[in-house]
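Here the structure is laid out as structure tokens; the discussion comes afterwards.
Omission of a single protein chain aside, the complex is shown with its protein chains in their original locations.
The first chain written gets the first letter, and so on, giving A and B; residue counts start at 1 in each chain.
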Amino acid sequence: MRIVVKTAGLLGRYLPPGSTKNRAQLEMPAGATPTAVIEKLGMPHGERYLVALNGEIVPQRERAVRVLAEGDELAIMPPLKGG
Amino acid sequence: MAWQRKILRVNLTEGTTQIEPLNMQWAQQYLGERGLATKYLWENMDPKTDPMSPDNVLIFATGPLTGTMASTSGRYAVITKGPLTGAIACSNSGGKFGPELKYAGYDLVLIQGRAPQPVYLLIVDDDVTIVPADEIWGTTVWHTEQWIRSRHNSPLLKVASIGVAGERGVRFACIVNDLHRAAGRSGVGAVMGAKHLKAIAVRGTKAVHVDDPTRFMQAVKETKAVLWDNAGRRELTELGTNAMIDVMQEFGGLPTRNFQDVQFEGYDKIDPEAMRSPKPNGHVNLLTNKACFGCTIACGRIAHIDKEHFTIVNRKEYWHASGGLEYETAYAFGPVVGVDDIDALTFASFLMNEHGMDPISFGVTLAAAMELYEKGVITQADTDGVELKFGNAEALTIMAEKTGTYQGFGQVLGLGSKRLCEKYGHPELFMGVKGQEFAGYDSRALQGMGLGYATSNRGACHLKHDVFAADMEDQTGRGKAKPCKESQDLISMIDSTGLCLFTTCAWGAEDFHRQIDAACEGEWSVQRLIETGERIWNLERQFNNAAGFTAKDDSLPKRLLEQPAPSGTAKGRVSELDTMLPEYYALRGWDTDGVPSAETLRRLGLA
Partner (left out) sequence: MHKSLLIDPDKCTSCLQCELACSFEHEGAFTPAKSRIRIFEFEHGRRSIPYTCTQCEEAWCLHACPTLAISINHETGAKEVSDALCVGCKVCTMACPYGTVNYNVDSGKVIKCDLCGGNPQCAEACPTGAITYGLAPSAGRAAGAAA
């Protein structure tokens, strides 16, 4: 299945080559979860990413169990603060 | 050691200066900078004093770690009663001015009275002079810095000064040092103006000593490595604080068009990517990054404006580089006023530094005026003929300049959003707390942020608490009071060390403890440091309560309490302040009126 991944900041470097505007289409096996996407992209472990699926927050405890579907839009944002 | 053990007291009415020993008992209770200056303010003035009167006290304070080798040791704070809010003002700045003051031998400078004529204060180590400022009164911050250095033939003087905005009492005038760092919020620049004090120029050639140099340098080396290796630090170094704009857009917490929306369609025209991308004519906004004194992060941006852009095409004096967009300036000249022209934003940012104004308060005040204009409450007859519509980049830059030079409708904008909205009969359009405008985070999407805004002692502020992690994990108000209270105490302590809050991307209380304990005399455990922070927070609260604030002032605008967020991950939500606030008061040991209980005051040594 294909999903869309969006990110920001330096995490954009983990998207597949050729991605623009911090967006990429990604082929994932059926049953994949947000955690599986983070792992597939090779984003560093142990970071407190902000994860949203189709515009809704996915809390930490649900990231390894929430199952993605064809056409889903998954946002993985860096743990920024301040400004 | 780490303190210089001296303060400088200046009475501008009498024209006198006096060097006094630092009260070391207070230093042991309040550390330095924010905390220690709050204690000095509390002991030296009546909180009911009119902030613009000669009786207001203005304090420039360094922390024990200011000017040491600790990463980010360039901070100082300005503490006074704020004319924007009527509450305690606590504005913190970086650059190089703070350490220079410490090297001149002072932990803090306490200024009282009002000079009969405009003056500036010249400090060269022990030599302190009050100098007439007639030749620079009425000029900009940028001119003032350069003029003072030339006048004294001393390129090494560091200068903190105000522009015309501060001289003329713009309620959100700030104090700018080193051209583009600022003690930005609550109108501390207007206090300086009311005292007829144009600038403080300082050169310091003395040393800062620490208690245990070997242990201190070891702690500095290790904490610096932790900071350097941190992912959040890398974001700040490479992208600057404006990296946040993409996150807030996705989250739906990016206040847009005076908080009518929480996402901005033009965000990607003003984000870090846009700052680095060439325009069709080849112009790139961002030139480099720049550090404050002692900083291992260097989040500051240095940018320049396209010479063909309408703002400066005929104004060569702005063709140079200067301080570029940070997240809050990008928000305040971008989404909240609906503008997506990056050169216009950068020009407005230059103007804020040149004339000495807080970009957050200016932008949010302009946003309120734009909403009033679109509602037909004010017209071009009020706005000097300018079409004050959301999205009008020209209106943004014209009004920034008019406010900075105190001309026309700029004088009305200079009142700040609360007074402006009241003047036109629409107090509900003021987006802020205790008279101070919100930073770039919407309280409907970030619930803990909303509680922090409501309870911040200097009025709405995003820098006095840190609930980001919890807010991005759970969008209800549940469990937000505790991290809000705990981070307020921690940050009160950090703001009193002389170090920068942005180190908290990598450092916890333990990291500050190691450096403070090695640098300062006395035993500084983590627990003692946190309790110091709590003491500071409660003393600020006591100041505000004595100034006349009550629990009613710990509130948010109706728009955020009643009108649901129209889009984003928090779509449909309103702020849950009504449930968070009682929980917060209880955790603080305050009664239901927000007054610290006798037991709380006793525990903290404030009774």
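In the analysis below, contacts are C-beta pairs under 8 Å (C-beta built on N, C-alpha and C of every residue); 3 or more make two chains touch, one makes a residue touch a chain.
Just so it is clear, the model here is predicted, and its values are computed rather than measured.
Participant: Where does the absent chain touch, in terms of which shown chains it meets?
Facilitator: It touches the following shown chains in the full complex: B.
Participant: Determine which one of B:Val131, B:Val226, B:Ile302 or B:Ala469 touches the chain that has been left out.
Facilitator: Checking the options B:Val131, B:Val226, B:Ile302 or B:Ala469, the one contacting the hidden chain is B:Ile302.
Participant: Touch as defined at the start, partner being the missing chain; which of B:Gln18, B:Asn44, B:Thr129 or B:Thr205 qualifies?
Facilitator: Looking across B:Gln18, B:Asn44, B:Thr129 or B:Thr205, the contact with the absent chain belongs to B:Thr205.
Participant: With respect to the chain omitted from the figure, which of B:Ile59, B:Ala291 or B:Leu463 is a touching residue?
Facilitator: B:Ala291
Participant: Using the touch definition up top, pick the residue from B:Gln29, B:Thr68 or B:Asn285 that touches the left-out chain.
Facilitator: B:Thr68
Participant: Pick out the residues on chain B that sit against the missing chain.
Facilitator: 67-69, 96, 99, 103, 179-180, 204-210, 213, 217, 224, 228, 287-296, 298, 300, 302, 304, 320-323
Keep this in mind: only the chains that are shown with their structure count from here on.
Participant: Can you compute the centre-to-centre distance for chain A and chain B, using the mean CA position of each chain? Integer Å is fine.
Facilitator: 34
Participant: Can you list the chain A residues touching chain B in their complex?
Facilitator: That would be residues 6, 8-10, 21-22, 44, 47-48, 50, 52, 55-57, 59-60, 75, 77-83 of chain A.
Participant: Considering the complex alone, what residue numbers of chain B touch chain A?
Facilitator: Those residues of chain B that touch chain A are 231-232, 234-236, 238-239, 241-244, 246-247, 250-252, 268, 272-273, 326-328, 439-440, 462-463, 466, 468-469, 472-475, 501-502, 504-505, 568-569, 571.
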